[in-house]
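With one protein chain held back, the other chains of the complex are shown just where they sit.
Read from first to last, the chains carry the letters A, B and C; within each, the first residue is number 1.
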Amino acid sequence: EGAEEAAAELGDVEIIYTGPTDTTAEGQIEVINALIAQQVDAIAISANDTDALVPALQRAMQRGITVISWDSGVAPEGRQLHLNPSSNSLIGNMIIKLAADHLPDGGEVALLSATTTSTNQNIWIEEMTKVMGNYPGIEVVATVYGDDLADKSYREATGLMQSYPDLDAIIAPTSVGIVAAAQAVVDAGKVGEVNVTGLGLPSEMAGAIESGASQSFAIWNPIDLGYSATMLAYELSQNGVEAAPGAEIPMGRMGSLTLDDNNEGAMADPFVYDASNIDQFKSIF
Amino acid sequence: MTDTSVQARHVPDRLNTRAYRTFRSWEALLLAVAIAIFIINSFASPYFLSAWNLSDATFNFTEKAMIAFAMALLIISGEIDLSVASIIALASTAMGLALQYGAGTPELVVIGLTVGLLCGAFNAVFVTVLGLPSIVVTIGTMSLFRGISFIILGDDAFRGYPASFSWFGQGYIYWVFTVEMLLFVIIAVIYGVLLHKTNFGRAVYAIGNNPTGALFSGIRVQRVKFILFLLTGLMSGVAAVCLTSRLGSTRPSIATGMELEVVTMVVLGGVNILGGSGSIPGVVIAAFVMGLVTFGLGLLNVPGIVMSIFIGLLLIGVIALPRLWAMYAARRA
Amino acid sequence: MTRFIPVREAILAAAILVLMILIASRFAGFVAPSNLANVFNDTAPLIILALGQMVVILTRCIDLSVAANLALTGMAVAMINVAMPGLPIPVILVIAIAMGAVMGAINGILVWKLEIPPIVVTLGTMTIFRGIIFLISDGKWVNSHEMSPAFTGFPRAEFLGLPVLSWIAVACVIGFAIMMSRTPLGRSIFAVGGNPHAAVYTGINVGKTQFVAFVISGALAGLTGYLWVSRFAVAYVDIAGGFELEVVAACVIGGISIAGGVGSVGGAVLGAIFLGVVKNALPVVNISPFWQLAISGSAILIAVAFNARAGRTKGRIILKSAETPTGGTS
Partner (left out) sequence: MTTQTAPNSPLTSPVVSMDMITKTFPGVKALDEVKLDLYPGQVTALVGENGAGKSTTVKILTGIYFPDGGTIRIDGDPVTFSNPNDAADAGITAIHQETVLFDELSVAENIFIGHAPRTRFGLIDKAEMHRNATVLLKEIGAPFSSYTQLRELGIANKHLVAIARALSVDARVVIMDEPTAALSHKEIEELYELVETLKSQGKAILFISHKFDEIFRIADRYTVFRDGAFVGDGLIADIDEDALVKMMVGRAVDHIFPDRDSSVGEDVLQVVGYAHPTEFADIGFTLKRGEILGFYGLVGAGRSEFMQALFGITKPSKGVTKINGKIRIIRSPADAVKNGIVYVPEDRGKQGAIIGLPIFQNITLPSIGRTSQRGFLRLAEEFKLAREYAERLDLRAASLDQDVGNLSGGNQQKVVIAKWLATQPQVIILDEPTKGIDIGSKAAVHEFMAELAAQGLSVIMVSSEIPEVIGMSDRVIVMRDGRIAAELAGADLTPETLVRHAAGITATPESVPA
C-alpha cells in the first residue's frame, strides 16, 4: 500500500510485488533471477536470510540494478543500503520496556522468537540483552522459537507458562508469535498474570488487547515502510543518488534517511498501541 | 528331448506391444509439454528468449535434478529417500564447520561429498540391514539430519567461503554455460548409462518389480539397494556443494522442502512411484519442464504459492490426461 | 500367538510411560492430571488426523494433502464466519466436514477412477489446496477479533472437565474402534490393504474402498480444520504447514504398516500421543530449541525400529523338538 502511494506520487514508477512459494532463500533467489531477467530498475527486498541472497543480489547489481533491503536485512555486500523500520537498538529497548513498564517490582520474562534464522529478530534480541542492565529486577528466563507457526508458537508459549509458573510476561517480537502467545494466555486462564507484549499489528492484536492478554505492544507503520523503501529505491536508481556512509537520502513525506557505516538507516520509532488507541488503528493495518 | 515334443514354436523377439508404446509415448508427451511451455513462455514474456536469462533459469532445476537422477533409480528399485534436503543441510553445515578450521576448496568439496555418502549409508543401514521401510526411515532421518545442523549452527550461519569455492555454484564454463549445467549433463549421462545400459540397471528394474524374485534370481538385492542409497546421498552431497557455493553461506534451513520437489520431478519424469519402471530421459525432460514453468511464471511475477498450483496440476494432469483420453477413446470405440 | 498386535501396542504404551517418567524426573508438573489433560487436548488434532490417515494407509494409500486440506477448510470456515457471524456452529461443522470430504473425494476419485498412485495425487493436491488458500484469502489473515465468540469458543468449551476438542477426539477414537473391528467397511479396509488381489476375488471393490478411505480422511481433515482455526483463533495460508508428515509419523510409530493391511486404532492413537508427549515435553524440560528436531527425528527412528522387532512374526515351526524358538528366522 505504501509502495503504491509512493508510486502514485512519483508518477513514472511501476511496482512489481512478488514472493516465493515458501520462505526459503532458494525460493527468493528464483524470484530475484526472474526480476533480473525483466531488467527492473530496482529491487527492494526483505530477506529471510542475511547471507544466502548476497551472490544473487550482487549479480543483480552487476547488471545495473539498484538493490536495497528493508525490514529484514541483507549483508552489506549484497545491497546498496538497508532501511531499518526503526533503529535496532530502539526496538531492542522498546520490547523490554513494554514488558518492564507493567512490572514495577521486577519479574520473570520470556522471549518467543520466530525462526532461529530470522535476522531482524535476533538483532533485536541482541540489542535487548545489551540494555537489560537498565531494568533491574527483570530476568529473562528463556528464549524459545515458534518458527512463525501459529501452533508451534502457541505450544511454546504454553510450555513457557508451565515451566515458569511465576512468569510475568512473554515478549514476542514477531507478529505470528505475539498473537499465538496471547491466545495461549487466554486459554491457560492466565490473563492478568502473564502479559504478552512485543511487536504485532493492531488489526491482529485487537482481540488480545480487548481480552487483556496484552496490555500494550508496538509496531512501526508498515505503510510508511513500503513508502520509504520505494522512495529510496527511486532516488538511487533514477536520481543517481549515491548510497555511502553518512549520506542523507530523501524519502518523500518521511523526511530523509541517514546512513551509518554499514549503509544502514532507520525510519522512525515504533509506535505503542494499547487499549486507548487500538480501535483507531485496527482497521488501518 | 526334441523327439517327444512337437516342433518348437517360434517366439518372435519383439512385438510392439501396447505397454511398449505407452512407455514410448510418455517421454514424447512430456517433450511436447516442454516445447509447448517454451513457446508459450516466449510469447508471454519478452524477456524469456535471452541466453543469459535462460542460463539463470537453469539454476531453478540443476541442483534438484542432480539428486533426481539418483532418486529415480532409488524409486525404480521400490525405495524412496525423503531426507535428501536434510542431507544437503548437514553436508553444508559440515563444510562450514571445516571452513572454520581452515579447510580450502578441495577439502570442502571432499567433506561435502563424504558427509552426503555417510548420510546415505546411515539410511541404507536402516533400510537394508534392519529391514525397515525407507519412506518411514527417511521421514525420521529428514528430521535427524537437519536437527544435527541446527544443533551445530543454532541461529548462526557459516559464511566467508573462499572465492575459488564459488566456482561450483556461480562459475561459468563458457559464455552462458554454467558449471552446474555441465555437472547436470555429466550426471544425467552417467545415470542414463547406469540405468539403461548396465547389469546394475537391470538389477534395479528387477528389484523394483519383484524384490523376492530378484533375490531368488541371485541378485544381491540388499547390496544394490545399499549402493542406491549411497548414490542418492552422494548426489545430495554434490548438490550441497553447488548450493552452498551458490549461496555463499550455510544456514540449517538451507534447501528446506527440496525433497518434495525432487520427488515431483522424478514422478513427472514418468518414474513409477511404486517402483519397477521409469527412465532417465524422462527425468531430464521433467527437470526442464519444471524449470521452465517456474521461470516463465516468475517472469510474469506470479507469486510462488500460485506457481505451486501449476506444478501440482501439471503433476496430476500429465498422468491423468492420457488416461482420461484413453477412457474417452474406449467409450467412443 | 494370535495376539501379536496388542503386544506391539503394549510396547508403545510402555515407551510412552517411560518417557513420562523421564520427563517427570525433570519436571514433575508435567504429569499432573491437569497438564496431561492439556497435552491430550493439544494432541487431539493429531489423533483425529492420524485416525483418518490410518484408514488411508491401511488401504495401501497415503494422504499427504491432509494438512493442506485442513488449512483450506479452516480458512474457508473462518472467512464464512467473518462474512456471516451469526451462522450457528453445527452448520459450520457440517460445512467443514463436507468441504474436507469433498477434497478427500477428489483425491479418492483420482486414485480410484484414474488409478494414479496416491502419493502422486496427494502430493499434487497438497500444493493445489495450499495455492487455493492464497487465492481465496489473497494472502491475508483472518484474526481472532474478526471471528465470532461462538466460533472460537466451541472447541474450548468444557464438558465434564475436558474441552470439547478433547471430547471430539475421544468420540472419533471410539467410532473408529467400532468401525474397524465390527463393520464390513472396516473389514474391507483391512482386506484391501492386506491383499488387494484377493479382495477383488472376494467381491470387494478395491478402488471404491480406497475412495471411501480418502473421503473419511478428508472429512476428518475438514473437521480438524475448523477446530484448528478456532482453537488458535487465526487462519492464514501456512497453518499446519508440514503437519502431514507428523500425521504419517504418528501412524508409523503406532505400528500401522506403510505397506497396508496391518495396524490398529489403538496403535494410531498411541503413536499420536507419543509424538504429542514428546512435542509438549521438550519445551518444558528446558531442552535447547535447537535440539528439538534431532530429538524427534531419533524418536521416530527408534520407535519404528522397536516396532518392527515387536511386529516381526514368528515363523511356523516344523521341528517337533524345536527348543524355545529364538525368533531369528530368515
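What we mean here is this: contacts are C-beta pairs under 8 Å (C-beta built on N, C-alpha and C of every residue); 3 or more make two chains touch, one makes a residue touch a chain.
These numbers were taken from a predicted model, which means no experiment stands behind them.
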(request) Kindly name the visible chains that come into contact with the excluded chain. (result) B, C
(request) Based on the whole complex, identify which of B:Thr114, B:Asn209 or B:Asn301 touches the chain you can't see. (result) B:Asn209
(request) List the residues of chain B that touch the chain left out of this view. (result) 1, 4-6, 8-15, 17-20, 197-203, 205-206, 208-210, 212-220, 276-277
(request) May I ask you to list the residues on chain C that touch the chain which is not drawn? (result) 1-2, 4, 178, 181-184, 187-188, 190-191, 194-195, 197-205, 261-262, 313-323, 325-326, 328-330
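As a convention for this text, only the chains that are shown with their structure count from here on.
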(message) Among all chains, whose Cα centre is located farthest from the one for chain C?
(response) A
(request) Weigh A-C against A-B on C-beta contact pairs and write down the one with more. (result) A-B
(message) Taking the mean of the CA coordinates per chain, how far is chain B from chain C in Å?
(response) 29
(request) Pull out every residue in chain C that's touching 2 or more other chains. (result) 290
(request) Provide the list of chain A residues touching at least two other chains, using ranges where the numbers run on. (result) 116
(request) Note which residues of chain A are touching chain C in the complex, please. (result) 116, 142-145, 148-151, 154-156, 158-160, 162-163, 165, 179-180, 183, 187, 203-204, 206-208, 210, 282
(request) State the interface residues of chain C toward chain B in the complex, per the touch definition above. (result) 110, 114-117, 119-121, 123-128, 130-132, 134-135, 139, 237, 245, 248-249, 252, 257-259, 288, 290-298, 300-301, 304-305, 308
(request) State the interface residues of chain A toward chain B in the complex, per the touch definition above. (result) 16-22, 24-27, 29-31, 33-34, 36-39, 49-55, 75, 115-117, 122
